[in-house]
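Right, one structure below, let's go through it.
A protein chain is absent from this complex, but the other protein chains hold their places.
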Amino acid sequence: MSVKADPNWEPKILAFCCNWCTYTGADLAGLNRMKYPANVRVVRLPCSSRVNPQFILRAFQKGCDGVMVCGCHPGDCHYATGNYFTRRRFMLMKRLLEYNGIDPQRFQARWISGSEAAKFRDTVTRVAGEIKALGPNTRFQEKWYEEGGEAQ
Amino acid sequence: MKRCYYFPGCSMAATGKGYQQSIDAVARKIGLELVAIPDWNCCGATAAHTMNERMALALPARNLARAEQDGGGMEIAVACAACYSRMQYARQAVLSSPEKRAEIEAIIDMPCSGSNPVISFLELFSRPELMEAVQAKLTKNLNGLKVACYYGCLTSRPSAIARPDDPENPMQMDRIVALTGAEPVAWDFKTECCGASHQVDAPKAAQPLIHRILTNAREHGADCIVTACPLCALNLDMRQSKIMETFGGDYALPVYQFTELLALCMGVHPRDFGLHTHFTPAVGLMRNALKKGGDQA
Amino acid sequence: MSRIGVVVCHCGTNIAGVVDVERVAAEAAKLPNVVFAVTNKYTCSEPGQATMKAAIEEHQLDRLVICSCSPRMHEATFRRMLKDTRINPYMLEIANLREQCAWVHTDKEKATEKAIDLMRMAVAKVEQNKPLFTSTIPIHKKCLIIGGGIAGIQAALDVADAGYQVTIVEREPSIGGHMVMLDKTFPTLDCSACISTPKMVDVGQHPNITLMTSSEVVNVGGYVGSFEVTIKQKARYVDHTKCTGCGLCETKCPTKVPSEFNQGYNKRTAIYKPFAQAVPAKPVIDPDSCKMLKEGKCGVCAKVCPLGCIDFKDTAKEYTETYGAIIVATGYDLIPWQDLYGEYGGGRYADVITGLQFERLVNASGPTEGHILRPSDGTEPKDVVIIKCVGSRDPHKGKSYCSRACCMYSAKHAHQILEKLPGANVYIFYMDVRTPGKGYEEFYDRTRADGAVYIRGRVSKIYKENGKLVCKGEDTLLGKPVSVQADMVVLATAMVPAVGVEKLTTMLGIATDPDKWVQEAHPKLRPVETQTGGIFLAGTCQGPKDIPDTVAQASAAAVKVCGLFSKDEMETSPMISGVDQQKCCGCGFCVNCCPYKAISLVEIDAREGARRVKKTVASVNSGLCQGCGCCTAACRTGAIDLSGYTNAQILKEVDALCL
Partner (left out) sequence: MEECLNARSGAELANSIAARAGVKLHECYQCGKCTAGCPMAHAMDLMPRQLVRYMQLGRMEEILGSKSVWLCASCHTCVERCPHSIDIPSLMELSRQAAKARGRVGVKTVDMFSGIFMQNVKMFGKSHEALMEGVYNVTTGRFMQDMENVPHMLKNKMVGIEPHTTNNPEEIKALIERALEMGGEDA
């Protein structure tokens, strides 16, 4: 049973975006009618620092193939210092995920401002491509645990 | 009372002979034991780093290593500004990274950890215990003598290496010399360059430097210049008469080492440290100053 | 059981052209608890809203999902709409099918799949929504202004003229700040005192303004609308309620000390007004120099005072009051160049002075009655050198930033020297000449026409030779080392934040940048606000600027305060953090990461089995919390949660995506 073999397989990617920068940038991409792959689903949050690491684990557990956390550029946080916490938390998170066998490319933190529509498009396009190349994620997934949680 | 390693430097055997003798005399008086680094070598001065950075670090590093081998674990006091600078550079290089240290150790072919701190003679004599010891041994004073303390470049700069009390207006020597009752003048050229070896290899370009230093000291009312470096003293002293000829100026500013003033006020006979051997006549000013100053109160 | 309604908007063809909206609605209808699902041509239009309102009644809906454009577009519209329905405005979620779906995808199939996902996520989230209610906080319509320089003065007058009460706190005995020390102001050359002292008098006489000089803020609590502020007024030893400011005491006081106002160039008495036009125009006693206060001898002032105003037993007093808003206008000081620039003599030369000292020397009411004379010997200088950027644009010894006002006041100094001292020469060492202001470049042109010699290069050393101050520089345009022999040197020294400002910013809980300038909420769009609601900025406390910019910013801050005061109470967003005190372990991680200092640790009575115990828990100040949610991710026990974006809501959204 290999999902990867399915040529029509499309990854599901979850993006946590802060309301003030990245979500605005994503809206601007729409206003400018920019085009990018339809793999990404955005969850709108007030600030990237609202993202609890638990959310990311849950996303992988429930079958997401990739997760992005996007916020204002460091120094430009709407809430002054929130994204500094984000940055520190997710540097740690990335290493934890890597340690647990999740390809680091599956989890990406990106800073995209409200004016960087093109950056949003490019980032989403690139990440979607990268994760598509990686194939479906199976680690952490409920199914994986049910099957014994060992070698895939 | 106090022991430390001592790095005299090459000039001390030649033009810096008087400096060396005055250092010895003062050290004896105040009970400072200066242990010469066994089998020390030339620090490389400016010539070495003109040519090759590794050589410029390895030469002084060998002296650090020699001091470490001796096992005394004491600070290394350096009497010459250039030697001091090079030794500090070497120590900081050794301490900077294990790779740099390994490279230096390979060149000098002995271990070198940089464990012994390097200090200048000015820093050494500025310490409260030394200041007190000097004060206790002074029998005569130079009240009223106006001196311009000249620090030169390398005891002040780069400040991260030389660690002066103030890179633009250092006061260590001023405070030491003030113990004798002499009055250090506030002047502008304390740390300006004397030209160093360019006085030999590019004299036309470098001579105005000496002239400016002398002029400014004179402008601020100094009777003489005091230094803490054999090369600074040599440049300001030996070349003085010729520079006066070239650039004009009908005065003479005798040049002393700070230890010479201390020795003198401790009652050491000037002949014992060759006061009469200075190029710019230096005995007369001191004779008058001592006469005026009288005995220490 | 919840009753969810889903409305999928066509947005004309904007959404429907790419997304199969009917299919999205059909999929929605299949979801549990969705009792109503339709599409609508234009949901945000009046008919669209009416249809929804009717459906809410008809189907007894208790929550609503609208699949339309970005919530940043119409969330507020739809919340307003819900206000007059049975649904709480916060029982609404919006799925962004336009900006983040239809407009960015071309593959209809994939776009529709994504739209269904987004709809499902919104439905999952809305199921977890709880009704939220905006609360209001009362606004005390009284404004505190910290600092009585031109920024504080302007802001105070603007707020007071709008009819609100204002208190100015100034730590010196008079308001006026730096501006009143200046002689003339660029580029128009109007007399600084002539234009600033009338404003000072206005402040002193304004019925809505309370002036607290010799005072400092010592404690700040509360939040926007009701800050509790404690102000300490130092002992003045003169009863200002009785004093008429006749000045007899000043003429008789035997103690003379250097005048701070005149930069030490002349003396003032121990009982003194800092300058003639001081406001309040009443003296204070300087306890550090008064003989009576130091040694118990003298008391001449008390003897001559006709009204018995002198009270040597006066003590400092503290006042606590409630303010609805605070304007920080603490201004600047000049960098202590003497400690940093030994190469410029480190303060050893009396004739190497700062621009501010020059202002006093050239001022008609100054110590030299406006004659430009050298401080060392009182003679007229013939050759004057002006050195710019002393401490500015110099990260090694000073500050990395440009102090902004120096290029212009240096040009003004040059102009004044050339005007007042015929035959004098002025040499200005500069790196760049920055004149971005109305009439500034023209003024610079005029100064060069006056004869000022501009030399591009930084002076490396000033030394004395033949009685002259030799300034050694490079003319970088010639590429040659040069020197100028000067009689006097004026240094354009960097502006730095006022001494002691850190103490105040810590008290106020507002951020500063690495140079200790107060940080504005947004450098472009919120330049006079701080991150803390109700605290505003005016003038150079925020960064170096000249008088026009300072005054403009002060008025802007005043408008912000008036806007706040125009309402009796303020609605606060209900989407803020809250603590489950049962779960909270009191670790305080949330306290440290909150950018608004909105969380504090408090002690509560709790039960541990049968015992009553004291327990330390976190508590959120709803007036300060801005709802970023940073604390929620720091919480180890999950005790703290953000209303509107709760953990449960977000997790359900995540789950819904992956069904």
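Just so it is clear, A, B and C label the chains in written order, and each chain counts residues from 1 on its own.
Assume contacts are C-beta pairs under 8 Å (C-beta built on N, C-alpha and C of every residue); 3 or more make two chains touch, one makes a residue touch a chain.
Fair warning: this is a prediction, and the values are worked out from it, not measured in the lab.
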Touching partners, among the displayed chains, of the absent chain: B, C
Touching the hidden chain, out of B:Leu95, B:Ala136 or B:Ala205, is B:Ala205
Have a look at C:Gly346, C:Gly473, C:Pro595 or C:Gly627 and name the one touching the chain we're not showing. C:Gly473
Across B:Lys17, B:Lys100, B:Lys146 or B:Arg163, the one contacting the chain not displayed is B:Lys17
Which listed residue, C:Lys461, C:Lys545 or C:Lys652, touches the chain dropped from view? C:Lys461
Using the document's contact rule, name the residues of chain B that touch the chain not shown here. 10-11, 13-15, 17, 39-42, 44-55, 58-59, 62, 103, 106-109, 153-154, 156-159, 167-168, 191-193, 195-198, 200-206, 208-209, 238, 242, 274, 277, 279
Which chain C residues touch the hidden chain? 343, 389, 393-398, 431-432, 456-461, 472-476, 479-481
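By our rule, only the chains that are shown with their structure count from here on.
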Mapping chain-to-chain touches, which pattern fits: line, ring, star, complete or other? line
What is the chain whose Cα centre is as far as it gets from that of chain B? A
How many angstrom lie between the CA centroids of chain A and chain B, rounded to a whole number? 65
Quick check: in the complex, which residue numbers of chain A touch chain C? 10, 12, 14, 19, 23-24, 26-27, 29-31, 33-36, 38, 41-47, 49-55, 58-59, 62-64, 78-82, 85, 89, 121
Chain C to chain A touching residues, read off their complex: 70-72, 96, 98-101, 103-107, 110-111, 113-114, 117-118, 121, 511, 519, 531, 575, 593, 595-596, 626-630, 632-634, 642, 645, 647, 650-651, 653-655, 657-658
Per the touch rule above, chain B residues touching chain C in the complex are 166-169, 186, 188-189, 215-216, 219-220
